[in-house]
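Up next is subunit A:
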Amino acid sequence: MIALLIRDLRLAMRAGGGFGLGLAFFLIITVLVPFSVGPQSSLLSTIAPGIMWMGALLACLLSLDRLLALDFEDGTLDVLATAPLPLEAALAIKGLAHWITTGLPLVVAAPFLAVLLNMPPQGFVWLVVSLALGTPALSMIGTFGAALTVGIKRGGLLLSLLVLPLYVPTLIFGAEAARRGAAGMAVETPLLLLAGISLACVALLPFAAAAALRMTLR
Partner candidate 1 sequence: MSIWEYANPVRFLALSAKVQPFAWGAAAIGISVGLIWGFFGTPDDFRQGATVKIIYLHVPAAWIAINAWIMMLLASLVWLVRRHHVSALAAKAAAPVGLVMTVIGLFTGAIWGQPMWGTWWAWDPRLTSFLILFLFYLGYIALWEAVEDPDTAADLTSVLCLVGSVFALMSRYAVLFWSQGLHQGASLSMDKQENISNVFWFPLVIAIAGFTLLFLALVLYRTGTEISLRRARALSARMEPRA
Partner candidate 2 sequence: MIPDLGKYATEVLSAYGVSLLLLAGLLARTLRRGKSARAALKQIEAETKRHGKV
């Protein structure tokens, strides 16, 4: 299992910025938002938590269609399916690798980008906590979506269509926690619910993803 994780991380680093790409996308969104809504700092600081969450969500979505498609094309998935490693574990590891290469950099970079949007400093910690709790769910839901669409030619657009509605609860609780944190209100309830969703996704979705993948390979 560790071998698969190391391999995926190594591939992400060598294949021209698995780490960098999502992060750069996140940065660009943050920079473009003021251009589209205007430079008033009061408006920006109000919508900053929402923008950060939206950016994180889109950055996660960006790399999903390569999560399994490349392994499907070169036959790796066929071999993995006959390997001693259970497919559920393999997919959980792939989700974890996706989180480390996409979610984790976003969590780290979020406070720096929040400065650009005039977010009140008291909200930084809650923004980071909400992203740290929420992005694992985004990666795992994405892995499930990728498993559903891996056998489909040009499945990238369909993948977005399937995954985005599944992101709704995570987005709502995550952005709500960040927003309340920025406004100095109590954040426990949305954070707890967000953590619950993440835990459930990480625990259960690998099984659904593996089931979908077996159906496709068959």
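How were these picked? Simply put, all candidates are chains of the complex that A comes from, given by their letters.
As a convention for this text, contacts are C-beta pairs under 8 Å (C-beta built on N, C-alpha and C of every residue); 3 or more make two chains touch, one makes a residue touch a chain; residues count from 1.
Quick caveat: nothing in here was measured; it's all calculated off a predicted structure.
Of the numbered options 1 or 2, all belong to the same complex as subunit A, but only candidate 1 touches it. Residue ranges on subunit A touching candidate 1, taken from their complex, read 144, 148-149, 151-152, 155, 158, 161-162, 164-166, 168-169, 172-173, 176, 189-190, 193, 197, 205, 208, 211-212, 215-216, 218.
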